[in-house]
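With one protein chain removed, the remaining protein chains of the complex are shown where they sit.
The block that comes next holds chain A.
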Amino acid sequence: MRVSSENGGAPSAAQVKTERLLNLVLVLLYARRPLAKAQIRRLVPQYGASASTEAFERMFERDKDELRELGIPLVTEDIDVLWDDEPGYRIHQRDYALPDISFEPDELAVLGLASRTWAQASLAGPAAQALRKLRAAGVERDEAALIGIEPRLRTAEPAFDAVKDAVLRRLPVRFDYRRPEAEAPAERHVQPWSLVSWRGHWYLNAYDEDRQAPRVFRLSRITGPVRPHGRPGSFEVPADHEPRVMAGTVAASGAQSHPAVLRVRAGAGHVLRRRARTVHGGEDAWSRVELDYRDLWAFADEVAGYGPDVVVEQPGELAAAVRERLAGAVAAHGAGAS
């Protein structure tokens, strides 16, 4: 037997465990028939070293669960149909191995790009490992197959990983959620349907158990831990659920468009000018800009943001909304006025 030693010293507990799990995988994959526990204990040296049969069995049960967690298809089968009292264990090669697939060079290039999309996210590890698996048997590709474009997803929200797992496993969860106008976060109980990244933010579409209605949650407003609130797979996602449509309802406004006339100072209001239907240069330093807007409040915010460079001529309700904002800013900053 080869002797385990890392730099001559005693191996760490994690090192011993990795060796044990790898030996177990190799033994069970090599077996042509299901193996009884006693056989496994003989074939995996790290089990042989365990103090008692009970200690071995406890360890084996835990190892079995952990291998299954990794996606290794460890199955329990009857060793012999005549002796049905003792189960045997093995891993079938056909269920273990990634099916034989070959990718064309251009397919590998886009797969690489898809994997790197997560390079700055918490899923960077799985994304890189997946690509390595697909490329294991493949001909080495020149990475310089330059597409010139780099999509990037970020997962800066602390709740991302827990929510992602809950969505993938259909696990009901509870968490504290801070609504934009609420003073304090409130606990919510939800069935997570889907996770959507939209305009740079992650949203959770879910069924809210307390409100008995679908709700959209912004991940950045989840505070504190996300805890299980039921069993994985214990609810069904409606067949007609459309993640993008539901998340989109939060910010979308189906309002009609309204015409506005603005006076815009020369050299200013570039974004407004780009959106304009018509721009007439005035005789003074001002242009008359005609454009359409949909949401009065959002457009009033935008116009107020130009300060003294943009003045609303029409309509009156837009002018009033802009004046209200400017007056509010003056009042709020009055104490420090020159």
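Annotations
In this text, contacts are C-beta pairs under 8 Å (C-beta built on N, C-alpha and C of every residue); 3 or more make two chains touch, one makes a residue touch a chain; residues count from 1.
Note that in this section contacts and distances are computed from a predicted model.
One subunit of the complex is not drawn; among "Metal-sulfur cluster assembly factor", "WYL domain-containing protein", "ABC transporter ATP-binding protein/permease" or "Probable glycine dehydrogenase (decarboxylating) subunit 1", its UniProt record names it "WYL domain-containing protein".
Residue in contact with the omitted chain (choice from A:10, A:38, A:55 or A:114): A:114. Screening A:33, A:211, A:294 or A:323 for touch with the missing chain picks out A:323. When you scan A:87, A:224, A:259 or A:305 for touch with the missing chain, the hit is A:305.
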